[in-house]
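Let me begin by presenting the structure, written as structure tokens, before commenting on it.
With one protein chain held back, the other chains of the complex are shown just where they sit.
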Amino acid sequence: MTIHLRIWRQAGPEAPGGLVDYIVPDANEHMSFLELLDVLNEQLIKKGEDPIEFDNDCREGICGSCGIMVGGTAHGPQRRTAVCQLHMRSFKDGDTIIVEPWRAAAFPLVKDLVVDRSAFDRIIAAGGYISATTGGAPDANALPVAKEKADEAMDYATCIGCGACVAACPNASASLFTAAKIAHLALLPQGVLEAQGRVINMVDQMAAEGFGDCSNHAECEAVCPKGISIASIAFMRREYMKAIRSSS
Amino acid sequence: MDFALPTRLNAKVPAGRLHDKWDTYKDSVHLVSPANKRKHTILVVGTGLAGGSAAATLAGLGYNVKSFCIQDSARRAHSIAAQGGINAAKNYPNDGDTIWRLFYDTIKGGDYRSREANVYRLAQVSNNIIDQAVAQGVPFAREYGGLLDNRSFGGAQVSRTFYARGQTGQQLLLGAYQALSHQIAMGRVEMLPRREMLDLVVIGGKARGIITRELTTGRIERHLGDAVLLCTGGYGNVYYLSTNAKNSNVTAAWRCYRRGAFFANPCYTQIHPTCIPVSGQYQSKLTLMSESLRNDGRVWVPRNPQDTRPPDEIPEADRDYYLERRYPSFGNLVPRDVASRAAKKECDDGRGVGNTKLSVYLDFADAIERMGEQTVKERYGNLFEMYERITGDNPYEVPMRIYPAVHYTMGGLWVDYELQSTIPGLFVLGEANFSDHGANRLGASALMQGLADGYFIIPYTLGTYLADNQIDPAITTDNEAFETTEQEALQRIRRLLSIQGDKTVTEYHRHLGQIMWDYVGMARNRPGLQKACADIAALREEFWERVLVPGENGTYNKNLEFASRVADFLELGELMARDAQRREESCGGHFREEYKTAEGEALRRDKQFAEVAAWEYTGDHGQPRLHREVLEFEYVQPTTRSYR
Partner (left out) sequence: MKLREHPIVAVFTSPVGKKVLTGLTGLGLVGFVIVHMLGNLSYMSGDPNAYNLYAETLQNLGPLLYLTEIGLVGFFVLHIVIGVNIYRRKRRARTIGYSTYKSAGRPSRQSLSSRTMIITGLVLLVFLVIHLKSFKFGPGIADGYVVEIEGRQIRDLKTLMTHKFQQPLYAFGYPVVLILLGFHLRHGVWSALQSLGVMTPRLTAIIYPIGMFVAILVTAGFIVVPLYIYFSQF
């Protein structure tokens, strides 16, 4: 199949950028979308042009490295699928696909389709952990956890930190990412002790990074490759009010 | 080929009963006082399970830690991809598991090619890992009573594997990553992502620093430390196609090898039997399907190579369930290496299926008959979805197609009992070292090893090194060793960019992968290995004349990164072939066609080869020098694995 691509090219953070047209004549429905870009890059290199830079690593939908807007949707048209697992059979011969990087002030552009998501790391560092210095931990079964709670915590813990929620959110809000971690940890008995400081600090950090606020568009849940529910955002707000009440 | 007379290596295994060695060690070592810990800077390269857990733990102890990784975030290390689970001898199911059994299974699974003392220690600390992970909030699967659930995994008769859905590695890594983030917030760890270690700086015989490249700007940096922890993972990508992440590489380890660290058992590679087959030239990566599928799926190929009928039209009579035929007692559940070789044989005999003829059927029709589609869905639903997402076929209707893929490398830098390489001050953790898995790794034991190394072993052994060695505080990054090492790294980059040939880095990588797969893959023989050595040497030469690396050093340039990694793979590949050629026996993942039993099974030769082969770099033109570490088995009796 032949695929037409319009891809955002930008040499560096300060350089001017724009959409450039490409054609991949020898695409194949079994290719992943990233393999399509690989094929295109081989063409470009042979022609002496700069290949298109895009982040990727596991290509299994788990590391969260990949992440681009494909046809206007974060990670492309297939539900619950990171773009590295998106395959060309989701497209038709002759399609034109527009490819752009995540757009958010808190995700400064590095090059082409690559952005800097370190803001996520700082949000986690602000409180997305349980303080448990190595050693000293009690027996793993000392504290039973109701299966439902453990399963729900796992639902939220599956976040791969890809940033699609931010990219798709009309407000460029990081609420789903932040809430998923807050909910994961607060649902477990080990996490409740630090729950109050955690929610306040992580939320403050999220604001400080320049992400937008959440207006409940729920677009984030729709594009999340792990289908994390905005119920986590409601959960975060309950946790927050709890924290405020007990601190005032 | 003639090998310089091997010298013997000393692993510094403590004296005493196997069960007491680790405690004896901990009792006897010197400690670093809290006040002094702050004065020591430790460079931790890699943020996978090994590096992440080590950096977090050492910082927690008060050391001053610098942590490096290639990805844009520490959380993306390749450990994240681990699916199945992690072993521990908790014996929660009360099915008779003990530390001894975990130790024994691991030694046996490794086909008696690993060090008893290390493996026993691994089994001993395994339980602490689970406690630690749970304390960090790792949401392991639980039973309705609220207690932790276990599943059974290949190579064991007990149920000792802890898991978090199909994402155990992810959850364990996030646990370590969050602990690391905590230390970063406390200012005890300086995190440097998007950094690639290009070389090791050795001063006065000790590892004292590394040279890194900042991957978005190309800036070359010097980092000084009192010790270097290499936690950079496995080198399966030497085969180009593997289940490893695209950034997995050997560069860091290889640069250390070139600086004097010995490389042990490079030929030990694990090939995983149940992966999604290659669909075409453009294939960039192979995806693993959990082994658990073999519990209910039946593996078969058509009897007749010419048979082109779709699977559902092939009657029972014309099908060959070759695993069940050849291994009546274990059937589809034979260990990874056996299952993989069997699949290869069928395809070599032309009975492979699919348009590439390089895959075999994994059929669930009978399972669906037997227990109903619903039960199958409950057990394997998510795997079936993943398979369909990638292949477009629905496994409930057409049999899955699978083929083996390179998955894990047991070989790595040689380390002693303290995880210290042959360069003082250079410690190697996780998949990057050669330790605990011998010639074959059991499922769910790599996560265990990575975390054991990082959380519970290095804190002690590193302390010993710092307490017992005088580390010159006068040395700075202005030292000429830094200067020359940095220059060499820069030279190499300039050279790669200046060639401007006509073949891309990927083309060379793919070509190397093909050679490795054909001759240093699942089944190896002397002529093939000799050919591999020659072909790789030739390819390497061509690479340095004709490779085309686009762009410049000053910006984000993945092709430049890969060029330098492929250049190292082109050297490693030859060493692997050389090691495979010298090891004239079959063991675990290493199968030499000359050495097999009458039934075609692996034939170990304990008298000659119950040893670790550790290679020393002797310059680009000299041949690597072999060093042997003889493996003494005081507690287990090496036996032949049989699955018939």
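A few comments on the model shown:
Per-chain residue numbering starts at 1, and chain names A and B are given in the order in which the chains are listed.
Just so we're on the same page, contacts are C-beta pairs under 8 Å (C-beta built on N, C-alpha and C of every residue); 3 or more make two chains touch, one makes a residue touch a chain.
As the structure is a computational prediction, the values presented were derived from the model and not from experiment.
Considering the entire complex, the omitted chain makes contact with A. In the complete complex, the residue from A:D26, A:E148 or A:D213 that touches the missing chain is A:D213. Residue-level contact of chain A with the missing chain is found at 19, 69, 71-74, 77, 79, 98, 100, 103-106, 168, 170-173, 175, 197, 199-201, 203-204, 206-207, 210-219, 221-223, 229-231, 233-238, 240-241, 243-244, 247-248.
One rule holds for everything that comes next: only the chains that are shown with their structure count from here on.
A straight line joining the Cα centres of chain A and chain B is 27 Å long.
Within the complex formed with chain A, the chain B residues making contact are 53, 56-57, 60, 71-76, 78, 80-81, 90, 92, 128, 130-137, 139-148, 164-165, 167, 170-171, 174, 177-179, 181-182, 184-185, 191, 193, 216, 245-247, 279-280, 282-285, 287-288, 386, 389-392, 455-456, 459, 502, 504, 506-507, 548, 550-551, 555-559.
For chain A in complex with chain B, the touching residues are 11-12, 28-32, 34-35, 38-39, 42, 44-46, 48-51, 53, 55-60, 62-65, 78, 81, 85, 87, 89, 110-111, 114, 116-118, 120-121, 124-126, 128-135, 137-141, 143-147, 150-151, 153-154, 157-158, 160-161, 184-185, 188, 190-191.
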